[in-house]
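One chain of protein is taken out of this complex; the other chains stay put.
Every chain is named by a letter (A, B and C) in the order it is written, and numbering of its residues begins at 1.
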């Protein structure tokens, strides 16, 4: 039977190559806390991938990666500007506040999940006007792909980065689905990050084939100062670090990450195509990565649920006689899974018509 | 060639049973964030092991387990009393301070690594006397086995717990090497913990055969309130939680943890026996678990280092013409490894004699 | 010459009665840290004023009062719901985040500065739906009078409090201008606070005649547990506490606070009346306390500035050919000051007409 779980890309298992690398790493004694050979190799491989000498720190979760990265950029009395739907605002139970020692996340609205330049400018102007009474502008955080499944173009990133830097702000990218964005853009990792002004990237792997691995990538080693202590202090330095590094090595090896992402994106595109052919369905956002937001009649959503499909109902203002749902594909989603969902919807359509 | 790494028990790979469980868990789609079947099973197995309905939270590192557990017991204005050499004081880069929001660890001295009751009583009396000017006594933290490789008897734990509870303090046990302590004591997990007054246990697995798994075990579910949010907020909730739970399930299954620990302890005992027969060596502490602290002539230590043995020189006051080193065995240490080290020392002895 | 400073009520000096009390308190030796006779008397007087046995803690600033009060209600992983323009959100440089250890302030919009019940309900529903991934709803904070100079009716407070308590949230009131609100309402302090469900009040005095005094008033002593340590830990426990208590005693004595507030409100009302008679001016909010928000032509605002009047230009969306300014009156504002500003504006009107 086909898989009916479209809740998230994190419901998939680890992919075969990552698992093989993990087993291979489990051989003999190795220096702990990152002094092992695999961890050293990771620094080199990441530098090749990004065409620059980067400083990489592996951690097990995206929340840790984001919160640790932001703590490097924002002091406790600082402000981090991001989209109002950003994962760091709504889904991390205050991890950035914990790690920064209480910095404030200032969420700005926009329809497509991307940071709105006008809103950002206004927010910075207000802060400067208020001086010591207001938190100090410290960083912007961009989610790539965004929480609405859209993808920033390098030029969009560059524009925001340029403005941020004029005002002394650091630029963080939450790349939980960076591979999916990159697969969509077709540009190089460098072009999508440091060449567009990104200072530090949370590079996700877990949602795209790893068990539990993300990398915090600094494009300027000065920004990484004392990061090692922050990671240790947060309990995110593994003693058997080789098992984190092994996952990331396999992930970045010979473009596995991009292959996985391309597949996930292709499944999302197929799903989008199918949905477009259904009169009752309306895509709420462009489908550029591996997330779809669809408005459907309540009866259709309920029918999918009864049929055992798993997904989230999603808050979306302004819908009339419809509810929004989110569907996520992954490297492990199969064409048959997509077809299964579409078929189920079509049969609902017939019945409810 | 035999293994010459005695730096720590965390330089060993994961044991076969844990690795097999990990591979087995990597099958199909599963609910994320701990709603999977393995994570549910872990609650039941842990409750069986401890003969009580416990509440268990898996995390990847011991520092995370300790810091999260202490955050449940100590408010930001609280004091945690522990041994001055406790891992939480010296080796976690301030993780307990971070997680508690700034509570103070008050380290008390003693020769054998165990909390000294008289010192504890004096410290609490001082705090009560100073009132609002001093941090509020909130918890004691016991390390089992201790940082000096010694093991608390259940009656010792019970005496400290009783005093702690008279004054409203919670009792935490840092059980990074709890299995080694238990193997030494020969009592039940229950007798070594909640029956002796322990409220929350950091149950280590990584040093004893896992890749990256520790469990925070609450013996009273009321103390676990909101812990799930603390873990999430710290970035320690894995999306693919099945991979943490699988390790712990294998670890606790059919006494694997105790078997591994018994082996490690036996290797330490064999090493201790061999050292006792060497006139130049002096054991600085009773060898009750899997850590040995040995005073040796500088020449002997240097010779071991030259021979490729790995271990830490250890601070120890009062030595004359000798230096202290720490040797750690693990489930993966072989009799030949122990014999190799002893042989090397004996040859040094011959030469330097 | 008349006073031309309408920037804030905190530009005024201390009133005579408060200053006299301060001088009187400076007599002889007195127990430190609040064990003096004046500090004890303050507890009794506050209990009389609020018709209930309250627990009162004096501090020097409103930011301290708010942040300390919120730290009692919200854990580090908690959410505090308030108006998006609340002082705690925009003007305290992140003090609530610092004191709570990183709780999140969730600012909700509305036109009149009051918390919108529908927005609050939606925000709580979202949090409950997201579970552990989202911060935990912990408190609401109401500003009385609001940042827009409007005043909550007791029934409005009661409705929000009732909803908050259904969901386990505490209710904080930022009463930096509580006396002005009370003077407007004409009800008792009890009716405006605990009888309407308020748990803890930041009772302002500095803006209304004190040098530097605010009181955190708990209406349920259980909520005040450990507050004394929080205050000490924040450096807000004075050694010579008598000088804080003396100010608050004078402030609450024989309704001085209400007299001062009535005067400030009357000056605001007079100013509002005068502005209503000017065709070029438009009041942007009802004038219920001692703050006025007025839309004026840029030329008029510039003319006032040139004439030496001091006030803030205020962000206000949607104005056409006009700018908004804020004018604040205080106990020290005189009728001549008001008349001076109106006369200046009238002369501008003549010139520009």
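Just so we're on the same page, contacts are C-beta pairs under 8 Å (C-beta built on N, C-alpha and C of every residue); 3 or more make two chains touch, one makes a residue touch a chain.
Since the model is a prediction, treat every value here as computed from it, not as a measurement.
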Residue, one of C:206, C:265 or C:290, that touches the chain absent here:
C:206
Hey, which of C:114, C:195, C:236 or C:326 is the one touching the hidden chain?
C:236
Among A:62, A:76, A:113 or A:340, residue touching the chain not depicted:
A:76
With the missing chain put back, one of A:229, A:276 or A:313 would touch it. Which one?
A:229
Just the residue numbers, please: which parts of chain A touch the chain that's not shown?
33, 75-77, 101-102, 132-133, 135-136, 226, 228-230, 232-233, 237
Sites on chain B contacted by the missing partner chain, in the whole complex:
76-77, 90-94, 97-98, 100-105, 126, 130, 132-135, 315
Residues in chain C touching the chain absent from view
3, 5, 7-8, 10-14, 19, 22-23, 26-32, 59-68, 92-95, 98, 206-207, 211-212, 229, 232-240, 243-244, 332
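The criterion applied here is as follows: only the chains that are shown with their structure count from here on.
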Can you name the chain whose C-alpha mean lies closest to the mean of all the C-alpha atoms?
A
Same or different: do the copies chain A and chain C touch each other through matching residue numbers, with over half of them shared?
same
For chain A paired with chain B, centre-to-centre distance based on mean C-alpha positions, whole Å:
35
Chain B to chain C: how many Å between their CA centres?
51
Gap in Å, rounded to a whole number, between the CA centres of chain C and chain A:
41
Where in chain C do residues touch two or more of the other chains?
76-77, 101-102, 132-133, 135
